[in-house]
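The other protein chains are all here in position, but one chain of the complex has been omitted.
Now for subunit A:
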């Protein structure tokens, strides 16, 4: 089954030039796909369209066999999807690492006791146990990225979208991320300029240029 399908998608920013022209894309369940393209090609825009944060002028998005159009449908879809932003400061909003990792689960109404257990587990896995009570804003860039990844993985998403996770990451952080992402069993779509990272993580690749996608 396809996890994700995009049909004939057209999008331009209000008053801006056309970003996507009749874009088609399908990603299979469990596929680990790389998304490449020059700066400004539209990778970040595509991630936002896929999660309903931006609305296309025309075209449709199908997730797990169901067309998603209304805000409610996107809300349901977002519960099963994790999107990691390029700048972790956009994502880390809580005053402590622990609370930030718990944020999404608590928003989804999971009981705090259960959340605490899951947070402990993911912190142990990603080696964040020592940072739990720290203020995210004061962490190093790499630590911030790990915390925002933890906040996403803890929700056990079926679809994981990573927007340039390697930008600003050093080799150590990259190999750490690789270790954890290789264990991820859901569907993965990663944009990056780091071909080595993509090669080691992904089994397929899509390239955006001139507003459409090539395999």
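Following the convention adopted for this analysis, a contact is a pair of C-beta atoms (placed from the backbone, for glycine too) under 8 Å apart; a residue touches a chain by one contact, two chains touch by 3 or more; residues count from 1.
Here is the rule we use: contacts and distances are computed from a predicted model.
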UniProt protein name of the chain not shown, from "Cobalt ECF transporter T component CbiQ", "ATP-binding cassette domain-containing protein", "Class III cytochrome C domain-containing protein" or "Ring-1,2-phenylacetyl-CoA epoxidase subunit PaaA": "Cobalt ECF transporter T component CbiQ"
Selected residue (touches chain absent from view) among A:108, A:124 or A:200: A:108
From A:7, A:79 or A:207, residue that would touch the chain that is not displayed: A:79
In subunit A, positions touching the absent partner: 48, 51, 53, 75, 78-79, 81, 83, 85, 87, 89-91, 93-96, 98-99, 102-104, 106-108, 112, 115-116, 135, 137, 151
